[in-house]
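The other protein chains are all here in position, but one chain of the complex has been omitted.
Naming follows writing order (A, B and C), and every chain is counted from residue 1.
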Amino acid sequence: MSNSGKLPGLASDAVLKQSIPVPEDFEEVKGIDYSQDNAYNMRAKDLIASMSTMGFQASSLSKACRIIDEMRSWKGKHKDELEEHEQTGEFDDDGFQKTTIFMGYTSNLISSGLRDTLRYLVQHKMVSAIVASAGGIEEDLIKVLAPTYMGDFSLPGKGLRDQGMNRIGNLLVPNDNYCRFEEWIVPILDKCLEEQQEAMKKLGSDGLNADSDAIWTPSKLIDRLGKEINDESSVLYWAHKNKIPIFCPALTDGSIGDMLFFHTFKASPEQLRLDIVSDIRKVNSMSMAASRAGMIILGGGLIKHHICNACLMRNGADYAVYINTGQEFDGSDAGARPDEAVSWGKIKADAHSVKVYADVSLVFPLIVAATFASERPQSK
Amino acid sequence: MSNSGKLPGLASDAVLKQSIPVPEDFEEVKGIDYSQDNAYNMRAKDLIASMSTMGFQASSLSKACRIIDEMRSWKGKHKDELEEHEQTGEFDDDGFQKTTIFMGYTSNLISSGLRDTLRYLVQHKMVSAIVASAGGIEEDLIKVLAPTYMGDFSLPGKGLRDQGMNRIGNLLVPNDNYCRFEEWIVPILDKCLEEQQEAMKKLGSDGLNADSDAIWTPSKLIDRLGKEINDESSVLYWAHKNKIPIFCPALTDGSIGDMLFFHTFKASPEQLRLDIVSDIRKVNSMSMAASRAGMIILGGGLIKHHICNACLMRNGADYAVYINTGQEFDGSDAGARPDEAVSWGKIKADAHSVKVYADVSLVFPLIVAATFASERPQSK
Amino acid sequence: MSNSGKLPGLASDAVLKQSIPVPEDFEEVKGIDYSQDNAYNMRAKDLIASMSTMGFQASSLSKACRIIDEMRSWKGKHKDELEEHEQTGEFDDDGFQKTTIFMGYTSNLISSGLRDTLRYLVQHKMVSAIVASAGGIEEDLIKVLAPTYMGDFSLPGKGLRDQGMNRIGNLLVPNDNYCRFEEWIVPILDKCLEEQQEAMKKLGSDGLNADSDAIWTPSKLIDRLGKEINDESSVLYWAHKNKIPIFCPALTDGSIGDMLFFHTFKASPEQLRLDIVSDIRKVNSMSMAASRAGMIILGGGLIKHHICNACLMRNGADYAVYINTGQEFDGSDAGARPDEAVSWGKIKADAHSVKVYADVSLVFPLIVAATFASERPQSK
Partner (left out) sequence: MSNSGKLPGLASDAVLKQSIPVPEDFEEVKGIDYSQDNAYNMRAKDLIASMSTMGFQASSLSKACRIIDEMRSWKGKHKDELEEHEQTGEFDDDGFQKTTIFMGYTSNLISSGLRDTLRYLVQHKMVSAIVASAGGIEEDLIKVLAPTYMGDFSLPGKGLRDQGMNRIGNLLVPNDNYCRFEEWIVPILDKCLEEQQEAMKKLGSDGLNADSDAIWTPSKLIDRLGKEINDESSVLYWAHKNKIPIFCPALTDGSIGDMLFFHTFKASPEQLRLDIVSDIRKVNSMSMAASRAGMIILGGGLIKHHICNACLMRNGADYAVYINTGQEFDGSDAGARPDEAVSWGKIKADAHSVKVYADVSLVFPLIVAATFASERPQSK
């Protein structure tokens, strides 16, 4: 190209292309107005409100709060207005239909300080059912017995193993905590086995029937553990007390599994059994019974898929909030956007849904502060 | 700072700091030597060899292949040299101890074209046990009944649901495939229930004992499904034929779960049961019996944790290759580096281990080409 | 393994390994105490305080705020206590040494609603120098001329191009905004060229000397643009007014570059010149003059490397806060942890530093609310 003074038309046409008039419903990007009185040391709700027009994940976070507020405030018909066979799902204290909220979380969140936040939601009956991975069960119990500690992502594994310090990201769990857990749980497993054997002896092969509870299931064992731990700091305790089922189909995948493994030797030739068919029936039935269904999914993997799959049974959830760090490019379910679940019928096409791309620990405290904990609950 | 001509000592000392003499064992970074004859349209093994000194994930990929070659070529003592109680674990055709290789994969890999690669490994007995998520079981079976298709990550969910096309990343599965699966599996579930009921009637409450197989387990059902599908394209078929157990503690978390759910209505009041305690005993026992243990973990979530946890039973795996896209910053097990597993005793402190940060589909075909498939297997 | 009742010693030794007594200085993981009065609709500072012992990125976020509070509150010697040649760097209104804070941000943050937050920091002289990418300059100016709008990550590109709507993540910028920008900036560039030519005519070849300002530099042009835009919503306006230099070595990499390109035709044979050598001298000199240096780096790429590199000139920054979504596994500077910069002498070995793995939009509003904006500034 010569260095002539002629303005290049190709370039200027491309660069200075005219746009259509801006549609009236377009929303301007704007941030915090620092001239306002509430712009300093902001409260959760004000911060979240300001983030809605900030763009990127700030907007997604704000939307997540809006959707959570929708799911927790939805109020359907009164029980008296419904036919008897329609009287399924959840109702508020005044007898109106409310959203059945499925909350899922991965093990690490219970290891983290988020456990207090999750416990708060269960304590105050703000969710209807939980799906967790195995560590999300046992770490809640273990924390009643002994604390978890702050560590660092870069502590070398060999030195930690020598000291018996187990690392979870930037957290440390002394291995003695698991020894204590073993002491605590073995007598309970003994008792569970005893109950199983008694029931089976009474019922014979009918003990395996649908209406029998001779065979333990993960959710039933979790409920028992919540009863036994009997401590107000525990998620499982409140779940038991508030009859909020906790599902964990792979309950053997962790320390409880280690203990169950050991127990097979102790109990031999008898063996405690944990059936997962009853639990899939139970979680799917909750989904089908729900007047409306909402999902709050913290993390990826099994807990995400399990809630979505349950919501397929009702042709899709009405509300969905995903928070995780997974990406879709590897085709994993963990990284899939809500819109992938729409294709499967796991989220309704017209549902309100959002994915927040973040470590849950970074955003969930703020989300809860701006929604479920925006006001002090009126009662326990 | 004035514009004087004085060279700033602070800056030059910092920038031009002397380094120690380079230690003799330092390895120079270098790449492909394109003057060589094998530098064009390279073969997998040559490419992998060149990548070892490239740095970043290229080096990790190369190391992954070295570790896999170590685990598949390790040869211990001959059976005759061992006491009877030491004669556990895996042996090669000549009677020498070999590595017990646990391979884990997530559902999406079976949906993808990697299924052929995974099947190849199972067909040729190159792995000893498998841990998969539920989709990793059923999608293998469904693909025998009808194909999965190429799609796109950005296809809108609503339109797909209207057409009954389920999206998995950039893949599409027509929902009719699941209808066919239902037709195929229901009679099998009927038969399984029948067998359960017969055995229970015979054994009574002893049917729950450890040495009874009246109660189905996920691995036992998977083995049966592999037998029934009877098709050489299937991973499950070869696993059944080659007696390679496939573990999937949360087998109900997917289409098989849907079918089991439906089946509870069909079979009522009888109910098929799937016990997960027996399977944890089985997988842990394999780990304890192994002379050496290697892990090849493709993806994150349950399948990763489950194999690691099993290897804790033997105080750590000897070899570990992780391939996934998870990151450690969120404290997830999915994103944890091998060194975190060292702190738990799940990988030995002196084990050879590596994590390759990549979508499995991108690197595993190359890895297998350069290792397990570097030569044509001598027999089926 | 036989189904005998013998507890496997290998497994129980591994699982129930004793740990060392917990060191006294270990900090327990804990979260929000919801029994407290300030646990509802929390304020930024309380939330951040609670997050410090939550683990994962919650702890990192809390640490980022602590470090920012340290850098903004550090108070050194009084000017009168210092030798004349020591009287360099920044001083507070009372004459005490304070931290020179280098803040870097990428273009997209100015496109987002974070612009108001960034402007707040500059308006109140809370930072000392800025490094931005080209879009971080021009989008600030363009927003004075016309707004940016909320969009969606999944809007198809073809339709948007037809309408002249440019997408930045989930934001939209009408192309007319760039047309307006062209109208606004061309007369300014004309004037700049005129000044360049006048000075050069006067100085001849001495016009290129260090103490001449005949040749424009990116920072000098940016300062002029800030003066010309003359609008209190603008970051550049306040940077000009508060004499806070903004560095952008690749200022041509964006719309300003397009305009400069067009201008070479308009002005031919004369040509405006932008020299980057003077600017590297200027930013490095600020680093060397600083009593203490702090870095707040929002995003990755050039802006991150440039600030780190400047801090090498003083043998390392004293404080460093990185916020970005990059990962180290690909060996990119964008993804490098602060500890990599320590190896280079860009961060001091004993500096306080942290990386928060997050989209900046998600956490920076909260960070600023809990630090720089925890109280209303006393004056503009």
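For the reader, a short list of remarks on this structure follows.
Basically, a residue touches a chain if its C-beta (ideal position, glycine included) is under 8 Å from a C-beta of that chain, and two chains touch if they have at least 3 such contacts.
No experiment lies behind these values; they were computed from the predicted model shown.
Of the candidate positions C:N166, C:S234 or C:T371, contact with the unshown chain belongs to C:N166. Touch with the chain that is not drawn comes from one residue among B:G89, B:G104, B:G169 or B:G294, which is B:G169.
Within the whole complex, the absent chain has one touching residue among C:G95, C:G157 or C:P187, and that is C:G157. Against the chain not displayed here, chain A makes contact via residues 1, 3, 8, 10-11, 13-15, 17, 55-57, 60, 88, 154, 156, 210-211, 284-285, 288-289, 312-316, 327, 329-331, 345, 357.
Listed by residue number, the positions of chain C touching the unshown chain are 106-108, 111-112, 133, 135, 153, 155-158, 160-161, 165-171, 196-197, 200-201, 204-205, 207-211, 215, 218, 249-254, 257-258, 260-261, 264, 267-281, 284, 299-302, 305-306, 309, 312-313, 324-336, 338-345, 347, 349, 359-361. Residues 3-8, 11-12, 15-20, 22, 26-34, 39-45, 47, 50-51, 53-59, 61, 108, 111-117, 120, 147-150, 154, 163-165, 168-172, 174-176, 178-179, 182, 255, 258, 261-262, 265-266, 268-269, 339, 356-363, 365-366, 369-370, 373-376 of chain B touch the missing chain (whole complex, contact as defined above).
By our rule, only the chains that are shown with their structure count from here on.
Our note on geometry: chain B versus chain C, Cα centroid distance of 42 Å, whole angstroms.
Note on chain placement: the centre of chain A and the centre of chain B lie 26 Å apart, centres being C-alpha means. Each of the following residues of chain C touches two or more other chains: 3, 8, 11, 15, 17, 55-57, 154, 357.
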